[in-house]
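Removed from the display is one protein chain of the complex; every other protein chain stays in position.
Right, subunit A next:
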Amino acid sequence: MTAEEFIKLRDFIYRKTGIYFEERKKYYVESRVEDRIKATGHDNFRSYFTWLRFDVTGKELQELINALTVNETYFFREYYQLKCFAEEILPEIVEKKSSIRVWSAGCSTGEEPYTLAIIMEEMLEGISGVTWEVHATDINTEVIEKAEVGLYSQRSVRLVPEEYKMRYFVAKGEFYEIVPEVKKKVKFYQLNLMDATAMRKMSGFDVIFCRNVLIYFDDASRRQVALYFYEALTEGGYIFLGHSESMSRITPIFKLRRFKNAFVYQK
């Protein structure tokens, strides 16, 4: 792939997804794209790219996005944030309302939303009249399919407290399967955070987790997504970003709230 070809492809992906690949990622992009070129029976970049641009079904774009996204994740990632959610934020919300909606945006293979569902089950069980649900979305359709199956490796569940592992997973050979009671609380679907129409359908969320997703975006796209989140949150709703990410560096529209266990952004 020549430098110009890389830039063309990069700009195209950027426009479609908000994900921005810098020059130093050329090798990474190149090797994934080469796989797609082969898989689709093309013999050079140019013919593949032309075909991709004019593919009205959008199927190949989806395949390419699936090949290019970084999906690294695991259960109970950033424990202190989850502790804050469980022990400080949830009790505050329950005092005010009886139906709680949480969204894991950029959920990858499901570890994050299932973690949230386990926590909510633990914290809200037995509080009468309270209902809750977790929405989990990702741009990558492959990870969504895996998440719906709910089968995880040892590595993925390594940080799950032993007690929860027994209660919420069933061992299946080398794997752990999430139990149906938790599975049915999580609604998975494909959604591109840069898609204005789709994003506007998202509303009434009390808490949004969007961790380790916006790091792949450029400034302009991050701001745009932050505004969509603003619209999707209820008044006073909360948003969690990854531990190395800062909403204040993206936009001033959220307030920073200091809790005992973590800093969280609030509408």
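Everything that follows uses one rule, which is that a residue touches a chain if its C-beta (ideal position, glycine included) is under 8 Å from a C-beta of that chain, and two chains touch if they have at least 3 such contacts; residues count from 1.
Operating definition for what follows: contacts and distances are computed from a predicted model.
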| item | value |
| --- | --- |
| Chain not displayed: protein name in its UniProt record ("NADH-quinone oxidoreductase subunit E", "Succinate dehydrogenase/fumarate reductase iron-sulfur subunit", "Ring-1,2-phenylacetyl-CoA epoxidase subunit PaaA" or "Phycocyanin operon protein Z") | "Phycocyanin operon protein Z" |
| Of A:Arg32, A:Lys83, A:Lys146 or A:Arg223, the residue in touch with the unshown chain | A:Arg223 |
| Selected from A:Val94, A:Leu124 or A:Ile253 as touching the chain missing from the view | A:Ile253 |
| Residue numbers in subunit A that touch the chain omitted from display | 196, 200, 219-220, 223-224, 227-228, 230-231, 251-253 |
